[in-house]
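With one protein chain held back, the other chains of the complex are shown just where they sit.
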Amino acid sequence: MSSKLIAIVAGVGAGTGAAVARKFAAAYPVVLLARNPDNFKSLAEEINSSGGKAIGISTDVSDSKSVQNAVNAIKQEFGSDVGAAVRFNIPSLETSTKSKQAAIFNASGGFTRAPFLELPEDAFTQSLAVTATGGFLFSKATLPFLLQGVKQKSQHPPSLIFTGATASLKSSAQLSSFSTGKWALRALSQSLAKEFGPQGVHVSHAIIDGVIDIPRTKEWLKDAGPDAKLSADGIANDYWYLHTQPRTNFTWELDLRPAVEKW
Amino acid sequence: MSSKLIAIVAGVGAGTGAAVARKFAAAYPVVLLARNPDNFKSLAEEINSSGGKAIGISTDVSDSKSVQNAVNAIKQEFGSDVGAAVRFNIPSLETSTKSKQAAIFNASGGFTRAPFLELPEDAFTQSLAVTATGGFLFSKATLPFLLQGVKQKSQHPPSLIFTGATASLKSSAQLSSFSTGKWALRALSQSLAKEFGPQGVHVSHAIIDGVIDIPRTKEWLKDAGPDAKLSADGIANDYWYLHTQPRTNFTWELDLRPAVEKW
Amino acid sequence: MSSKLIAIVAGVGAGTGAAVARKFAAAYPVVLLARNPDNFKSLAEEINSSGGKAIGISTDVSDSKSVQNAVNAIKQEFGSDVGAAVRFNIPSLETSTKSKQAAIFNASGGFTRAPFLELPEDAFTQSLAVTATGGFLFSKATLPFLLQGVKQKSQHPPSLIFTGATASLKSSAQLSSFSTGKWALRALSQSLAKEFGPQGVHVSHAIIDGVIDIPRTKEWLKDAGPDAKLSADGIANDYWYLHTQPRTNFTWELDLRPAVEKW
Partner (left out) sequence: MSSKLIAIVAGVGAGTGAAVARKFAAAYPVVLLARNPDNFKSLAEEINSSGGKAIGISTDVSDSKSVQNAVNAIKQEFGSDVGAAVRFNIPSLETSTKSKQAAIFNASGGFTRAPFLELPEDAFTQSLAVTATGGFLFSKATLPFLLQGVKQKSQHPPSLIFTGATASLKSSAQLSSFSTGKWALRALSQSLAKEFGPQGVHVSHAIIDGVIDIPRTKEWLKDAGPDAKLSADGIANDYWYLHTQPRTNFTWELDLRPAVEKW
């Protein structure tokens, strides 16, 4: 029966999403969602060629039709089955609020550091659309799979994991377009944890408090030592740990940061 | 010079917004914003006929064009002047998360208590649009007036006051459409407080933790005694207190609840 | 009947405590508590000679016998009456965690910035004794007066106000002896607010996030402009506002900081 369980990863790219997908691919067929197929193609090939199973579906999580198409594609591929582990990731995650280099508008995510009066309306609404509405649509689309996983008595409780940031707890000057989405997403995850925990689905929120060590951040924090950035594989392990917690010991929220991080 | 200062109240209705407008009308000409003119007409007449000055402008705060029209109307009426006190209120405020009676979808606001999987996408996105995007658009439109107030050396530091709720701090099961907007609004207010405080604008966030005593809630908590609901005039006083704090002693956030409230 | 109401201020000195005592002396006879009589003598004379009434009682709030002696002295002076407003202040308040100059052990309070392994046990336990145990003993001693004030139907709900600091919310490296006491005091105030609010006593906690402008801090932040420090008289006004809130609109917690403060 467990062959009917899948993992769904939204927001795969060259960083955390890929690390998580590789980790979970050792246990489940994985579904990779990203707007741009370039972000999942080689990863899917890599997983498929190394004994795992992965399919990629081009999806815009902020668009309900696109999300529905992804749901249909998943059902067509796997039957009306269930994702034992679902992980939500958004591109803007990779841009840490802690880095000076981050002050560039990220078209695909919604991270802008700008004086409030110069902040374009689009930057604000797009961040909300991707982070908050995207989180809502993605949760609505995948919770039925997770509840199905509960029925199938999956070995580990089905999990819905959200990725937060420093900006999920603090709302700094000039960062409102990013933090409003992140606070909304944290609220969503807490509400879902309270509603679906008693139904057997484990909803978690991880606060990433630091720069993640991925290709895009290669040049960042170079002088701060080898351990100054979060490991993407480490985050994948942390998510796996959350996924394997038993029903008696669910964690809703944990923070993650390098030992040397100032906070 | 102080005759050039105005107060802008978004979200006037029969409750808190009206109480705040009356209170601030004793000191400033007030601009009343609401989608439906029925919500400000009689209030404007009341203020104008009792020695104050009020104008109403039909405005949808979640629509940038509508907000821009309101800005233009204000400038036409008062010149390129400044709101010494601006207060942000949204209709859904009046619906407390603490009441069982609140479990009705409020088309104008975004309050829905519903199992997550039955929550319509519209309910979620409309709540975000009114609360979070509305807060953004309203802040962007009014901050230039407030900064102008700083230049004019208003007696009290120009104020931008947001109204939060219990759900700004806690995200309960089945309330995600309401709490996501409220958490986003709180994030917005904190970011603005940090950016505009040093520029002389006082940004505050009030957490209303209880049912407000307004016509709509007349039948609520009837058995809980005469003091079981928050006074709308009391909230107006609390907002006036925030507005009159000097530059040395700014409060960003306070909570407000009846003495008998359980929390 | 209202002549039977008094205000009790613990921790008067040359700063906030004195400002609060002067403010409340306009409405109530005030009782001034401090370990060293030098801290209240001239203030009591000043209040008594300007039409108010003040008595000083030498008290160590961390010593239950000393606190009981103060209670007896109050009863002897005023009968078994009631403090309408009670304000709790501790000397260490005046030492802001935000100033580099604060890195001196304050024998009377408990503020030490030191590498943890060099922190003397005394510094830690004395901070807890003064802040947490002192808060406990002071509350136990004065709550009966406050409940008596409720019975006497005082104009404003009897108030118990605690003074917190930035360190009530954040626990920085090398500041554990200060922050543990402050977190404990905040916990005490929240528990008391929940228990005694329904009984009519208003318990509040003010987070002072900045340096207070008092004689001892005269040389601090000199280059940061005239408004860079909190006004002690302003804090007295803020406490008076809290005291005058009606039963329908109680604030438990508010933060206070200069407009230019970074946070």
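To keep things simple, chains are lettered A, B and C as they appear, and every chain counts its residues starting from 1.
By our rule, a contact is a pair of C-beta atoms (placed from the backbone, for glycine too) under 8 Å apart; a residue touches a chain by one contact, two chains touch by 3 or more.
Every value quoted in this text rests on a predicted model; they were computed, and no experiment measured them.
Among the displayed chains, contact with the absent chain in the complete complex occurs for A, C. Of the candidate positions A:L146, A:I214 or A:I235, contact with the hidden chain is made by A:I235.
One of C:T16, C:Q148, C:T166 or C:T180 touches the chain omitted from the figure, and that residue is C:T180.
Remark: the omitted chain is touched by one listed residue; of A:K41, A:K151, A:K218 or A:R247 this is A:R247. Counting the whole complex, the residues of subunit C in touch with the unshown chain are 64, 115-117, 119, 121, 124-125, 128, 132-133, 136-137, 139-140, 143-144, 170-176, 179-188, 190-192, 194-196. Residue positions on subunit A in contact with the hidden chain: 157, 194, 197-198, 200, 202, 213, 227, 229-231, 234-235, 237-238, 241, 245-263, in rising order.
Convention: only the chains that are shown with their structure count from here on.
With chains as nodes and touching pairs as edges, the resulting graph is an open line. Comparing the CA-atom centres of all chains against that of subunit C, the greatest distance is found for A. Copies subunit A and subunit B of the same chain sequence form an interface built mainly from equivalent positions, shared numbers / all numbers used being over half.
Between the Cα centres of subunit A and subunit C there is a gap of 46 Å. Centre-to-centre spacing of subunit A and subunit B amounts to 34 Å, using the average Cα coordinate of each chain.
Shown for subunit B are the residues that touch two or more other chains, namely 194.
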